[in-house]
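For chain A:
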Amino acid sequence: MALLVLTLTPLIAALASLAMRAVRPLEVLAVLAALLECGAAAVAAVTVSAAGRYGSGALALDSLGMVVLTTVVLVGTAASLYSVGYLRQEVAKGIIGFRRVKQYYVLLHLFLMAMLYGVCTVNPIMMWIAVEATTLSTAFLISFYNKPTAMEAAWKYLIINSIGLLLGFFGTLLFFAAGSPGAQSAFVTWEALGGGAGAFNATLVKIAFLFILIGYGTKTGLVPMHTWLPDAHSKAPSPISALLSGALLNCALLAILKFKVIADAALGPAFAQNLLIFFGLVSIAIPAFIIVIQKNYKRLFAYSSVEHMGIITLGFGFGGLGSFAALLHMIYHSLAKSVLFFSAGNCLLKYGSTKIDRVGGALDALPVTGKVLLVGFLAITGVPPFGLFLTEVYILTAGIAAHPLVVVVALFLLALIFVGFLRFIAAMVFGAAPEPPVRGEMNPLTIVPPVALLALLLTIGIYLPPPLEAWITAAAEILR
Partner candidate 1 sequence: MKTTLVWTIQFLLIPALSPLAVGVTRKLKALLQNRQGASPFQPYRDLAKLLRKDEVISRDASWVFRVTPYLLFTLTVAAGASIPLVSTALGNPATGDFLVVVYLLALGTFFLALAGIDTGGAFGGFGSSREMLVAALAEGGLILALLTLALLGRTTDLFALAGGIASLPVTDLAPVILAFVGFFVALLAETGRYPFDNPATHLELTMIHEAMILEYSGKRLALIEWSSANKYLLFTALGANLFFPWGLAGSLALGEIALALTVFLGKALVLCAAVALLESTIAKFRIFRLPDLLFTSFILSIIAIGLIG
Partner candidate 2 sequence: MTALILSPAGFSAIIAAFTVGALGALLLGRHERAAGLWGNLWAAGGSLLGLLYSATALITGDVPAFGVATSFPLLSLSFRIDALSAFFLLVISLVALVSAVYALGYVRHYYGRYPLGSLGLFTNAFIAGMILVVTAHHALWFLIVWELMSLTSYFLVIYERREPENIQAGSLYFIMTHIGTAFIILAFLLMYGATGSFDFGAIGRGMAAASPLLRDGVFLFALIGFGAKAGIIPFHIWLPGAHPAAPSHVSALMSGVMIKTGIYMLVRVCTDFLPGPPPLWWGLTILGSGAVSSLLGVLYALSEHDLKRLLAYHSIENIGIILMGFGSALVFLSAGFTALALLGMIAALFHTLNHATFKALLFFGAGAVISQTHTRNIEEYGGLIRSMPQTALFFLAGSLAISALPPFNGFFSEWMTFQALFAGVGTFSLVTKAVFLLGVGSLAFTGGLAAACFVKAFGVTFLARPRSPEAGRATEAPLSLRLAMAALALATLLLGVIAGGVSRAVGAIVQALPAFQGGALQPASYTLLRVDTGFAAVSLPALTAVLVGVAAAVAGAVHLLTRGRRVTLGRTWDCGADLTGRMEITATAFSRSIVTVFRGVLKPTGQTEIDYHDARLRYFPKSGLVRLEFRDIWAQFFYQPLQKMTLGIAGQIKKIQVGNINVYIGYILVTLTFLLIMLAARP
């Protein structure tokens, strides 16, 4: 029931938004819908932490899905709230008008719905449809500002992800085929598919998983299929960037993980793990170097997302403690990256540019955002007391015995990322701006969400609440 509410709320909100004639009701609707989703997710969470599973029929959640759902709902709520303040500022500056605001909210709701449904559905094909739907709903959000570069980003996003997802679709079909060659396969659920995995044709499953990994990996932003990601993240409105990084990537990764469970049942863990380690390491390495010479802060954060997806993938590749840490890392990363994108949005509103060298002295110009940006940077690069430090160490710990070389390389790449990141953040936060803007924050609504997320991040980085630990442990158990 809660899941139904969860998936239908944004749909209804989207339809209702279509009918709205003023900005204020749109905003109220967005916030209300977000709160309702939070409530529904909380209900689901309670049951999942108690029974390990929630829902029946077409919509169901296990603890693995719950982890991803948590990120989607948290980031979604924060982004909805932040959008209100952000769009108000843009309207005030005359960048957009009512029509666009309305379009934004409708698409935002649809985007959220697609992600929520994708996480909750029990059918792999429906999940595929949901992920494809996220592509479709966000394409216009990425091209929101109608500038040539935004168009370019959106087109690349659309085409590359469509191709990727078609390959993923092909992989899904291959899984079905491996499950029941030549037979009818009507409405296959994840469970049904996984149940018969022991009898699967091994080589077929390998090819299938390859296609899944390439396909959904495109959406997850694994190198070398990540190419759309920095473009899309940097051109989308900041709350959408936060959602893309903090929620969408996780949803796509969830698909890979669900197939990994099945592939592991059919093949044993080694095959999928080696692939994940390979893509994980590459996805850390390439962004690490690009971050060092980045000139645009939103792209910087986007590459950081690629890198973190790499870390998470590496964690799943190592398995065991690595899986646990990767799931935890996923939550931490979602929160931290949203914080950064929200701060980036505030900087963009203030300075009117996403170039790092146009932004300076943020600590003076934006007293709160400057601090949030600095602290968010510390969080994302894994500096204690933020939890990402621990999860990164856990992931490396998980791999040290079996893959020492990978661990050493990853460790130094992480240090390199820190070095690259620090130079730019220091320039933005402390340095001097070429044209110093007026001092002061612009809208409390653009401040509250990042600060709240940061506080949450800090809290669960220091103290891991038992229910959360329970889901993650159970989810890690599923993944092994």
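In this section, contacts are C-beta pairs under 8 Å (C-beta built on N, C-alpha and C of every residue); 3 or more make two chains touch, one makes a residue touch a chain; residues count from 1.
With respect to how the candidates were assembled, all candidates are chains of the complex that A comes from, given by their letters.
In this text, all values refer to a predicted model and were calculated from it rather than measured experimentally.
Picking from 1 or 2, the partner of chain A by touch in this complex is candidate 2.
Within the complex formed with candidate 2, the residues of chain A that make contact are 155-156, 159-160, 163-164, 167, 203, 206-207, 210-211, 214, 218, 224-225, 227-228, 230, 275, 286, 289-290, 292-293, 321, 324, 363, 378, 383-385, 389-390, 393-394, 396-397, 400-401, 404, 407-408, 411-412, 414-416, 418-419, 422-423, 426, 430-432, 463-466, 469.
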